[in-house]
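Just one protein chain is left out here, and the rest sit where they should.
A, B, C, D and E label the chains in the order they appear, each numbered from 1.
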């Protein structure tokens, strides 16, 4: 493993400064502004009684997510998906990923026939928007669940674990944790890893952007991600304490 | 005129606390977080060289705006327009209003064949989102123009005046300045007024939500709005100084 | 105030020839072909028992409107909104304005849980299509209400007043009533005013297309509009007698 | 063949009163209000220089059509296709039929690289809207061609023939010409026939709505349609004279 | 009638080799791969209990169809309609034709309140896709009905006849049966004919692509089509035996 100087001076296994600000919004049942360096995502949790039609009468709850980017979150302005009249493939894919990830720590039965919707809107993007969104959305979800429990809306405690996520990648030949945008663009391999607070995997999505990668590299990236997720889990605990 | 206690203790002719934070975003050529009390709008100005097709070769620039609300800006969650696949009438109407309002202070010739797009995204809504958006977007526009002039992108100074906006309305029988959401809901008449820094009218949009209104009331509302806009103009000057 | 010869020889405070032909369609519960000079709008009122979902069980009725233009109503052909697959901002805005305006003269309780939809389709456009539409739609609405009352569909008389509308504007420096297309294009300021038969304001929408306007001009325009609306109200009465 | 009394007293082989009013619109290069009894269709012909992309540089012109119905053309109100965001199958089918029919009488080479668009908007529907549209659109097309020839826009005479259309059908066991709505609903077999002025077939579209039909019935219907189209051709000649 | 050598050596009144393979799919209640020469259409029949809303409570069943082409069924790739976000006019028209044709042999009462949907997807196109689809879909429909009857889902036998379809056309001056793509492109007149097993007409759709056609030609084409449909009916019987 060759060392490479990172643009912001971090060591390869170092997260960017991460801040999670709770109750950023006045109306939402849970809301968080999460920042991974220059990446800022506003996560709002909405509680609705009732579940989608296909789940009615099951006694089980539901958790889902919608991800989007403000047009000027990025360096050059992107067209609004509302103006184009349809949601792009990337947006769909990330929304589905966030929803799946959060559902991994939810006990549907304890939630009762209620829904929680996590809106993750990227206000500013500098790499890792989906992992920041998952990490922040978990905190918003926890706050929304707290709100529900205070109102005695759910039969039990719907949170069976916590969830955090981080990106890892190979730039040059160096495995790096938590890629910022300029690193992401140069990465040969890019991997997003979602883990529970207890250290189990929820999602592993690795993609060879450049050269295909071998098993050793995959192992190194998984180690790096596991350490990063553990650190984020600690931060979530501190923030929610 | 009967006096009525306002929910937040303001006098009838008093604005809510207004804050305008410049450079809220890292990438945009101008960006502002504007707050009128609990209403928070993120205004991002994007400079693009070139103009829409119908204006090419004219030597003239263009300024336009897009307004949107995050799904959980409001008390109950609204569906995303990108998910519904089309933009609603209200969104269209306000986007057009903001664009028209800002164009009132722009000299297209001095701008040259460049475009400035103002994205106004409501992060939190508590009444007056369109007037906050116009007032904030002007500051983002001024910053974008400053950025262009530093880069010598435009042949002259495209800003010939400033623009600010405020809502006024009749609640009960009392004319009120800068309605918050609970006042807006109860208003018999609702008026949005856009004015230049020099005190001329750009837009006057008055609507009888309840009983139709007579000329006296219209006059009172216009007086109230003119004073409010003058105050906002001062604030814009201070912030941009 | 400088005098200016109008293209059709009218004095500044003169309406174009206005004709309102009732029962233009065989099927609609009320229907009117309204002509303001070369502007021809077909207004059809449809009565439906029942109200939109959000109003069910309230005991209150609803009135709404949809505005559209035939592709060759104008000088150059416009694409159909059905072909483009979405409704443009201008169409949305005018549909909403017409609906709001007509609702100002309706007693929802007396209407009972019934809906009236006003379809205003511009067959030929020569300026002032929205004001002609409102003025004609009121007559179609009155006929539809007459039809309902004959059928004893509504608990009371839902029409508490009448509604008419006219445009005014500044061309050069002259305030003009009821602008035709060539005047509208040259107008510095353009204002649409909707008033009740009793002379109160329902909507005031003034826009500085060119230079912003001061309070004196606003006052002159309102005077002109009030006189024009009064004249249209008389015509509506005559036609409905 | 059993005789059946028609609701409007016509004999089985009798057309409804047909009127064709030229120059109904001020802006279009050709325009016609065509009435087949209670069916009223506004046909507007628009001339555009240039042709669709796939035909550029061919030296050949193009003729196309768009058909639509106003929402209250019919007995109960139909939703606007612009509001639903897509064009229905029936609308598509009829638009294509009208375009194909009119192209049968056009010499593309003589038209030069110009396009003529026929907008056929049904203002009131009482059966036979597509056949009325074709019959009227031909006259609007002829007027648009006249306009072009006066302007010397086309290299030759693009009209090599005329085109008219009529519906026929079996009600009970009686073949009837030019079905009105109540007859159309009851028809076992419904056929639309488009013919040239010289008496050749352009389109034959027969559909068994009820029982399938045999060759004898098909022959009877074709005889009836041929006579009807000949009559309409005469009327077109008279109107254009 | 001049003789013309066909590209594949057939005589003018000869069908292409037709094969109908039943049970091509594992899941559908009826499924057929139908081949008319190089044209391959996969027809899947889906049985659903219940009928569309407008037919509920009538005691009557419903049969409908959807036609589509895979993007590379043709010589050059076509865009997917799902990607374009709307269904084209041709697709709509053919789907409606297939549905209408099949309904001609169905007794809705005997079907009970059940629906059968025929999906006809063109895997490879070489002319006559709609007629192959109808001919194959009938067999899939018959299998689906067999499946229902085994399950005692329908009160009677819903199939009162069979349905087959074939194209005919004039190439040069020769009437030809069952046009392949290269013939279809050259055809002056193109006709699709749908007939019942008993020899009655369900649909006759003739179009003059080039010169309009006279009654003699129409008669010749109908004779040719009737013979072709009779042959296809025999094949359907054999296959279903």
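Brief remarks on what is shown
Rule of thumb we're sticking to: a contact is a pair of C-beta atoms (placed from the backbone, for glycine too) under 8 Å apart; a residue touches a chain by one contact, two chains touch by 3 or more.
Only a predicted model underlies this, so the values are computations on that prediction, with no experimental measurement involved.
Shown chains touched by the missing chain in the whole complex: A, E. Residue in contact with the omitted chain (choice from E:18, E:87 or E:208): E:87.
From the options D:86, D:149 or D:215, the residue with contact to the chain not on display is D:86.
Touching the omitted chain from subunit E are residues 25-28, 31, 38, 42, 44, 46, 48, 66, 68, 70-75, 77, 80-83, 85-87, 91, 117, 119, 121, 123-124, 126.
On the side of subunit A, touch with the chain left out of the figure occurs at residues 86-90, 92-93, 95-96, 100, 104, 161, 191, 195-196, 198-208, 211-215, 218, 222, 226.
Basically, only the chains that are shown with their structure count from here on.
Following the contact convention of this document, B is the list of chains adjacent to both subunit A and subunit C. At the interface between subunit B and subunit C, two copies of one sequence, more than half of the residue numbers in use are shared by both copies. With centres defined as mean CA coordinates, subunit D is found 59 Å away from subunit A. Centres computed as Cα averages put subunit C at a distance of 51 Å from subunit E. Shown for subunit B are the residues that touch two or more other chains, namely 85-87. Viewed as a contact network, the protein chains form an open path, each link joining two chains that touch.
Contacting chain pairs (ordered by label): A-B, B-C, C-D, D-E.
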